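Quick one: the structure is below, and I'll ask about it shortly.
A single protein chain has been omitted from the complex, and every remaining protein chain is retained in its original position.
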């Protein structure tokens, strides 16, 4: 039987657009996908860069008019890979036109937008997904399996950090990531959301948060061409113009989660020495796990072994065995995968769900719940109060 | 010239008494002490165990009457190694009799006691010290030196944990460590105080704290002989009697420190898989350090090297070089030292300060300041408010 | 100006063919290549699997007749990704038809074949390369740069291992990797060659070797369909037929290298617990480096700092900074790359050399020199003598 075809429009041709395009190519070429895919249209605002990206990444068409694209009948699915302030409008339009939607994280910059998106997705019956890609690192899925099988027992504590250091230098220019109007928040929306989602995935729902935020560098040089939109960290600063940072450089949170779990969380761009340390530790009465994105292929697992206490220890599982999640598609055991495969796994599962008319997690409702936690954290940090969810 | 002699009385013959005795023997035999010491009297409540300890550890006399001992003219210095609820009474009596005093941590179970002790010590002119021994791990002193030399630059963040897991099993009996009347608090006083002191030592004073505490196991079997007092973690549980835990199993804190430093702290006895993970990470604009007590001989140090960004990385310093703090007294490079040397270093510095009539840190004022932070944390956790110091 | 086009034929559609195809797609889409490439023909022996591979990986044509393909005028470059016993015939034919050739490692199964290939390549004036892909892990190139800049000083010692454990189970069937006629040797040709090449790249030429080899499991079940050819480790064993292993499970070598460097090397498929530990340590009088393929994105670097001996330590460099070799093409700092990028880097450099009519290393001469060391090791292990090169 012929495999069905899913025709895709990708909105965004900057860094995230590149990663998503690469992921589409990987799922087609290397994974056993239950459908064929057509890289139909790549959308963006800069016609020249867009054309170049279209050719390099193998998209059939390019368009600067996303509204027209999401309305087309020959598009089945829309992938939104632009900054958070544009998510809601695009996603709502795409859903209104009956498209399946994959939306980058965080789902939206405001709780209202997120709510509208989740409502629309629920009403649409289409397959909606939010791009918390780190859920799909093989080691993280393995952690979920261990927890589901009860190997950690009753959970007590979770400890999560996302530590980066690229903002330490005060000469790092005021790109969109420092601009609340575009990014929604700083380390909170950019980094902590990943930790929050991973915690929801592995541990459960948040019930209460108490937070502090701080901005260490409040003025930064304006970039030469201050337009924003998805170009990663670096950039060229203008000679002498400075602008105000209105987002958090660090946000830290004390939380209570369902089942009485105690959580401590922190995201920062000022953790000198750490480049990408999304770390999660979960402790239960039968075991514990520990994950660090800088060593993405590894999961540390500790089993309580009451009968042989002298043999207990955190074991480093190199999650590259063919039986590890997704790893049958990649390399022989011990040959590690990179950051990019998390996007391939995400897209693989989204496309598979589309073909099978099933739900997939994390969906917009997950994105909304995560956003509700973000909102509570922002409120707590602003008002100095504990916020219940 | 003959070295002066310091005549010592040690109050406490349980685990801490053993460690202190061992430390006295080490400083005498292995370090170049500016005085001779006399292990004059060992005090305790259990005459049989006391006698046995006296003989094993080399004390000239034993006594069950500490009041009489601290009043004796042939004693110069009193070392208090009993649980926190007895600290104030003994220390005040010893100071009143003109003795130098070394007191185990935490200084006291209440802020009032701590204040009285610090006042008395200040008035006495004697050499007072509180036993935050981990300050004197060579790697921690090295961290202090790096920070003092400016190698970390302006400090941004500190992250401290003290993770243990011995309380996870609900059958662990209700020893004194779970009893507020004796221990003052749980993970807060027992574990977090070490983190707080180390933070004060390396980073600076606390200005504000927001905390949560939680008790996971609220009923525990009573030990067969429920008397408490310093016997470590284990113990034999009575057949069927249970008692209530009235201390915290975990305490977590968000803090602001002087100079705008943001701190996140956590102490817990429920971090399955961790045995003694007193970890501290400090980030500044020129560098960072990282310490873990489970690997006490190591300090990770990261230097920002703007000109050669491709060579930056956390370096693992094995703090066993003869030029590392205190290490000229121990083994050849690469041959590690154990937990016990931190007590030898502490006692060495206390005795040296006595001989030289100098102050030594951490003194009772440090103990008081630490206790003030503990108090603020307890208040914050109880009332759900942020507390300024 | 229009970029030139390089038209490629890939011989081999099994695991290595898949990896090379993926690499071509990556260099096209993600790297800034100085040419356009045409994935012209994919060659293989199994028509059905070949067709499926052709479609999945984006090759314009498929062919089961490699001889005809390498003779075609519309092919510029031939990439040989089949087991070692077929390398010489294909490479010699391709060179004879004036093609640039990239050949998987080891260059050949015999020294005679390797010599003939190197001679033909030298005579051809074409761009020849041998696929020692691990040279192009960013961390390994960084190690080379550190050594070239003199940061390790005069070199003393090198220590290299390639540790895997997939052969420990005696039920692992007798695939082609255990068959001397196809594979040439066992751990020696499959694994140690990578270590030898990396050593030549970082340290220098071998002058003398003394080796031992051993086979722990001499009989293995025949696979259900014993045909061999490149499908990774696993396979289904036939019910009851066994065959003899005639290759080495482990080979270990003591070596002297140019400049008086002492080397110790080992490759094994029986190192229970290790999955892919290609480790190299190089020590000089000014510094040292350490690499482990299981943590491919990291390089440990130690600098002798005579003036500050208390700050010395191996630093873990996460080789993901945009200034690290090749990393401008990949992800933001701290987001790791996988095993596959080493092939992309190799192919990128081969294609770039073709466009620029330059040599590239490692070329067939490097492959020959590596094979000469392999030959000397095999002789030494067989005859129990030290062999000079």
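Each chain gets a letter, A, B and C, in the order it is written, and its residues are counted from 1.
Here, contacts are C-beta pairs under 8 Å (C-beta built on N, C-alpha and C of every residue); 3 or more make two chains touch, one makes a residue touch a chain.
Predicted, not measured: the structure shown is a model, and the values here were computed from it.
In the complete complex, the residue from A:3, A:60, A:154 or A:315 that touches the missing chain is A:315. One of A:159, A:177, A:324 or A:369 touches the chain omitted from the figure, and that residue is A:324. Within chain B, the residues in touch with the undisplayed chain are 15, 18-19, 21-22, 25-26, 28-30, 56-58, 164, 166, 232-234, 274-277, 293-296, 318, 320, 322, 330-341.
Counting the whole complex, the residues of chain A in touch with the unshown chain are 142, 145-146, 300-302, 309-319, 321, 323-324. Summarising the interface, chain C meets the missing chain with residues 152, 156-157, 159, 161, 165, 168-169, 210-212, 214, 216, 250, 252-254, 256, 260, 262, 264, 266, 268, 270-273, 281, 283-288, 290, 302, 304, 306, 312, 314, 384, 386.
We adopt the following convention: only the chains that are shown with their structure count from here on.
The most centrally placed chain, judged by C-alpha centroids, is A. Relative to the C-alpha centre of chain B, the farthest chain centre belongs to C.
The geometric centre of chain A is 42 Å away from that of chain B, both derived from CA atoms.
Separating the CA-averaged centres of chain A and chain C is a span of 35 Å.
Spacing of chain B relative to chain C, judged by their CA centroids, is 54 angstrom.
Residue positions 318 of chain C are each in touch with at least two other chains.
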